[in-house]
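Submitted below is the structure of interest, expressed as structure tokens.
All protein chains but one are shown at their positions in the complex.
By letter and in written order, the chains are A, B and C; residue numbering begins at 1 in each of them.
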Amino acid sequence: MIGAQKEELIIKIILWIVSLISVSSFFVIFLYMFINGSRVISLEFLTTAPNPIFWTGGIFPQIIGSLYLVALCTVIAAPLGILTAIYLSEYAVDNLITKIARFFIVTLAGIPTIVIGLFGLAFLAYRLNLGISLFSAGVALSFLTIPWTITVSEEAMRAVPKEYREAALALGATRWQTTWHIVLKTAAPWIMTGILLGIGKALGETTIPLMCGGSGLETFIPRSLFEPVGSLPVYTFIFATQGNVSSAYDRAFGGSLVLILMFLLISVSSLIIRNRYQKKMRT
Amino acid sequence: MSWSSLQKTFFALILLAILVLGVHNTWTMSNLTSTVYTMQSTIDNLNSMLGNYTQRLEGYLTIAGSTTVLPIIQTCANLFMQENPGVVISVSGGGSGHGISAVSAGYINIGMSSKNLTTEQITDPDPDLQPVAIALDSVAIIVHPTNGFVDDLTLEEVEMIFNGTITDWSHFGGSGEIHVYTREAGSGTLECFEKFFMKHSDITGAASEKTSNGEMKATIASDPAGIGFLSVGYIDETVNPLKIDGVEPTVANIKTGAYKIKRWLFLITKGPPTKIEQAFIDFVLSSQGQEIVEQQGYLPLEWFQ
Amino acid sequence: MVNLEGKGGMKREGQRSLLEKAIEIILFVGALSSIIIVFLIIAYMSLEAYPALNLDFLLGWFWDPKKEMFGIFQIIVSTLYVGVGAILITTAIGVPTAIFLAEFCPRNVRNVIKPSIELLVGIPTIVLGFFGLMVVIPFIRDNFGGWGTSVLAGWMILAIMSLPHVISISEDALRAVPNSYKEAALALGATRWQTVKKVLLPYAKTGILASVLLALGRVMGETMAVTMVIGNPRVAWIPTSILDRAKVLTSTILLDWSYVEIPSMHYHSLFGIGLVLFFIVALIDVTATYMVKRGVIK
Partner (left out) sequence: MKQISTKNCTHDDLMVNDAKIDVRKLNVWFGDNHVLKDINLKIREKTVTAIMGPSGCGKTTLIRSINRMNDLINGSRTLGEVYIDGYNIYERNTNVYELRRKIGMVFQKPNPFPKSIYENVAFGPKIHKMARGKELDDIVEKSLKEAALWDEVKDRLHNSAFSLSGGQQQRLCIARALAVKPEIILMDEPCSSLDPTATARIEALLRRLSEKYTVVIVTHNLQQAARVSDFTAFLYMGKLVEYGDTKRVFENPQSELTEKYITGEFG
């Protein structure tokens, strides 16, 4: 079977090369952003407002704006997502409504963000007169994150073995007591990672805050829910496409790097949560 | 027996109705919040009242529209905010069309436009939009600084490049395909460019669309084979403005009329401006405002009074 | 202490089950929320798109707002062209990487590769777009000529974006193959690659195909990174070569949304594009999930 062994060797080499390509794409992007971005990152850059005319200044209002947006979006999406997930995994009997709900969750997860942005602009900002503001962008972003929270939370709850529920019910626990004490408490870490995934998606989203959140170059922090809000991705977009001087590109790199670092923070913390609780689920 | 699913859905529908009503009322709620907001900031201002005798202004303004007018208004807004700490102004671009449609839709306070409302391009201008001219501007043809093939173009040459008749730099002794860039359909700069240059034909479909002066400048500054048009206020060393029929698009030539291309820049409000809007417009028209106009490379009003 | 002995102990309903009913209703309404949101989005989009939805919108050849021509057929074709091209690259790189991770990869290497791929999922698309603008476009312009902004640039950026998604799901599909099948083949003296080819891939085929389809849906829905690198000619055309520029559905909306006058036909046709995009992506998602379900049952 010499032929087979030779084939095996060739395939192995090809697979090694291809995997290195796909992995290197991440490192190349990260290093490129890190090298260019770290030049401009300084305390002053992180704590001052941008000056869009001369493409200088810092990104403080944008960082805070992004955090406001993500906070508002999570406050809406997390409860709704978890409630839906609990209903679907614990209470739902397979009737028409649950089938429709599942179908809509799949479609909601797939909706392109430009469609949500357009809807946010036309319905929330114009029709409901909420205006281009933190509120409309926050609500529109929550549409983006709800399906992710639902899917991950439901998966986490379904992973809790059926025997635990039966044991609790056999002790005379009500369905809600079983869900709360057994299912939710055991699946909590994974639900937490689901919410973090949603936060990551909302943080990295550009189209929705661009369309219904504000100009992205706000030099102030929104003082009420209905004031426009600058956000880090939109800032990076405008500085990247419209700034032609080197200081603009530097700030766009700075913005991208801060965004990636926020991302690493979220992904790493969700990995830590998942590993730390891995043992607890061992049955 | 537990609730039959019919009862459950019926009950859910009532809840749904309440939800929709609730959502509908949010716009009243949003007015409520803005009043609450203004009340809250007036309380803040009360304690700093003694230090500042002038009638304190507070509230927030959203201004959006033409990227040509944007630099002027952004600088004015920063200065205005320093002088009136109670006021917060959010300035964003989006082009003249965006400014006009947004202010007539009523979700921004002031629209910026570099095209006047009576042109044929706007199908049915909102009757109660009130434009106020604040400065003048012109449009220049720009190429990459290293593009040595062209320095002076006639009107016809410009039209033939932009309508796709001339597609290669070899026509001017260079080489390589000409990369034509244009602006989004709603742009005031595009309208002015078409009025003066594209008298007989339309810009070629192959031209790449850029959505703002800034993006146009950044693209030409990074594409050696590119050619486009730009508001004079934006010109700097990263792009090379071309002479048209021998006349260089400098502020002096525009002032004397040698460089024939000229257009007015407007701030537009829906109906009579409110106290804050009027205060800001007056500030832009004041000597301090007009100085900023000149500083940004535009043409102050009094030069053409 | 609850009175246990009383025979009546079991008779009265007790307020506990009323609480149960209330909780169930709250959860039910919560579950309705996702239906309401999607329904609201579709209903409103259709309401706004209605005036533009006619045949010469869907099949119209030219999209030129200045001349009131709103045909998006060429844009749809370019979107498919860009989307499918990117997915082919992702599959060509992603599936072998998944096979490598599932079968060939030594443990310590895997501990490096797996987390880095998971982090790649996290890269915001704006950063990818900016990377495309600063690196990919000059690279293409210098080496292959042309504008730089091109379908090829779009493919590369979208491939990087959808790579981690395809890799992780394909790897799960490959790992889901029961060990007994694998051992049976290995026991017959098959090499690892033959087991992969003959046993793993046929079994995991539906899973991998579904992940590729899902990635296609995501790629066609992407806006920010694509618009920055795709070139966006004023009038859409079907790209003839991979160095040609193109105009996709999402970039059309992004470029025009800000300046359209509210009641104009252009405004309605943008919503038409949004609706068309929604249905294409929804169709792809549903077929993908259906395939996964059917694949499992088979």
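The working rule: a residue touches a chain if its C-beta (ideal position, glycine included) is under 8 Å from a C-beta of that chain, and two chains touch if they have at least 3 such contacts.
All values reported here derive from a predicted model rather than from experimental measurement.
Colleague: Among A:Thr186, A:Thr207 or A:Asn244, which residue is in contact with the omitted chain in the full complex?
Modeller: Of the listed residues, the one touching the omitted chain is A:Thr186.
Colleague: Using the touch definition from the top, which of A:Leu20, A:Ile53, A:Ile76 or A:Ala173 touches the missing chain?
Modeller: Among A:Leu20, A:Ile53, A:Ile76 or A:Ala173, only A:Ala173 touches the chain that is not shown.
Colleague: In the complete complex, the non-displayed chain touches which residues of chain A?
Modeller: Residue positions of chain A that touch the missing chain: 93-94, 161, 163-164, 166-174, 177, 181-182, 185-186, 280-283.
The working rule: only the chains that are shown with their structure count from here on.
Colleague: Between chain A and chain B, what's the gap in Å when you average each chain's C-alpha atoms?
Modeller: 32
Colleague: From the mean C-alpha coordinate of chain B to that of chain C, what's the distance rounded to whole Å?
Modeller: Those two chain centres are 34 Å apart.
Colleague: I need the residues of chain C touching at least two other chains; which ones are they?
Modeller: As it turns out, chain C has residues touching two or more other chains at 28, 32, 262.
Colleague: Pull out every residue in chain A that's touching 2 or more other chains.
Modeller: Expected reply: 97, 126, 241.
Colleague: Contact residues on chain C for chain A in the complex?
Modeller: It is residues 16-17, 19-20, 23-24, 26-28, 30-35, 37-41, 44-45, 48, 93-94, 96-97, 99-101, 104-105, 112-113, 115-120, 122-131, 133-135, 160, 163, 167, 189, 191-194, 214, 217-218, 220-224, 228, 250, 253-254, 257, 262, 270-271, 274, 277-278, 281-282, 284-286, 289 of chain C that touch chain A.
Colleague: Quick check on the complex: what are the chain B residues that touch chain A?
Modeller: 5, 9, 23-24, 26-27, 30, 33-34, 37, 41, 60, 62, 64, 71, 74-75, 78, 81, 88, 90-93, 105, 107-108, 212, 214-215, 217-218, 221-222, 236, 238-239, 296
Colleague: Provide the residue numbers of chain A that touch chain C in the complex, in ascending order.
Modeller: 1, 4-5, 7-8, 11-12, 14-16, 18-19, 21-23, 25-27, 29, 32-33, 79-80, 83-84, 86-88, 90-92, 97-98, 100-101, 103-119, 121-123, 126-127, 143, 146-147, 150, 174-176, 200, 203-207, 211, 233, 236-237, 240-241, 249, 252-253, 256, 259-260, 263-264, 266-267, 271
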